[in-house]
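Note that this complex is displayed minus one protein chain, with the remaining chains in position.
Let's look at subunit A:
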Amino acid sequence: MNPYATSIMTFSLILGTTITISSNHWVLAWTGLEINTLAIIPLIAKSHHPRAVEAATKYFLTQAAASALVLFSSMTNAWVTGQWDITQMNHPTSCLLLTAAIAIKLGLVPFHFWFPEVLQGSPLMTALLLSTLMKFPPLTLLLLTSKSLDPALLTAMALASTALGGWMGLNQTQTRKILAFSSISHLGWIAIILVYSPKLALLTFYLYTIMTSAVFLALNKIKALNLSMIMTSWTKTPVLNATLMLVLLSLAGLPPLTGFMPKWLIIQELTKQEMTPAAMAIAMLSLLSLFFYLRLAYHSTITLPPNSSNHMKQWYTSKTPSTPTAVLASLSILLLPLSPMMHAIV
C-alpha cells in the first residue's frame, strides 16, 4: 500500500483511540469510535480480494450500527439526567443499551458472529489491529461506566463468550479464526470481572494484548494461515517455533507462564465477591480453548509433518529477528513472578 495512505490510516487509528480514551463527553467518545472505524476499513480491504471486501462490508455494518447505538444510549441518558458526562451514566435503560452496543463493538456473545469472518478476511497485521487496538476504546467506555452496569447481564455474556469461544474454536484449521475465537473467550474473562474490579479487567486486557500480539507477529513471520503451514515451519525458524509454543500455552493460561496471572486474580476476586459458581464455570469453560491452543502448539513444535525421511527440507535461512516479536514473546512468557507489581501499577 502507498506509504502516504498507510501513514494517514495509522495516524487516524492512533488519533481515534486517543480521542475516545481521553474524553469526558459522550459525543467526543463517539467521534473517536467513528474515526477508528473509518480508518481501519481500507486496511481490511486493501488487497481487493473478494474475501477482504466481504470482511470490510461486515465490519463496517456492525461497527457503524454499534456506534449509532452508543450515541443513542448516551442521548437517552442525557434527556433523562440532563448531562453528557461519561462517568455519570445512571439511567438503567441507557446502561442496557450501552452494554449491548459495546458488546457488538467488542464481539461478545450474542453479538460475536461478525468477528471470526472479519478476521479471516483480513491480512494478518490488520487482524492483529482488529483484535487488540480496536478493542481498546470500547473497553475504556465500559470501564468508565462500570459502576452503573448490570452485573447479571455482563456475567451471562461473559460465560456465554467463554463457552462459545471454546466450542466454536475446536473445529477450526485456519489460524485467524482460531485466534478470533481465542479473542472472544478472553473477552469473556475481561467482561466477568468488569463490574467488580475494573483495574483487573484492564490488566487482563493488557496481558491479552501482549500475548495475542506475540502470536500474530510470530505467525506473520512464518506466514502461517492454516494449520498445515504451521506444521512445516520448524525447518525455517526453529527458535520462533519453540517460542510460539510457549506463547500459545501462555494464552491458554498455564502456570508458570504469564497468561496464568489474569485467570488466577480473576478467580480470586470472583470468590471474594461470593460468585464461586461463576468462577468455577468460567474456569471449566476455558478448558475448551486449552484444547485448541494445545493442538496448535503440538502441531507447530512437538510433531514433525507427515513427510518421508528423504523429503527435501526447506533451507534454514537466518532471517533477522524483529525486536517487537522478541520483546512481546518474552513478556508473555516471563511476567508471572512480577504479578504483585502488575496488580499494583495497573
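In the analysis below, a contact is a pair of C-beta atoms (placed from the backbone, for glycine too) under 8 Å apart; a residue touches a chain by one contact, two chains touch by 3 or more; residues count from 1.
In the analysis below, contacts and distances are computed from a predicted model.
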Absent chain [UniProt protein name; select from "NADH-ubiquinone oxidoreductase chain 4L", "U6 snRNA-associated Sm-like protein LSm1", "Very-long-chain enoyl-CoA reductase" or "Sorting nexin-30"]: "NADH-ubiquinone oxidoreductase chain 4L"
Residue among A:17, A:37 or A:140 that touches the chain left out of view: A:37
Of A:29, A:43 or A:56, the residue in touch with the unshown chain: A:56
Selected from A:14, A:71, A:96 or A:133 as touching the chain missing from the view: A:71
Subunit A residues that touch the omitted chain in the full complex: 27, 30-31, 34-35, 37-38, 41, 45, 48-51, 53-58, 60-61, 64-65, 68-69, 71-72, 75-76, 78-79, 82, 116-117, 120-121, 168, 171-172, 177
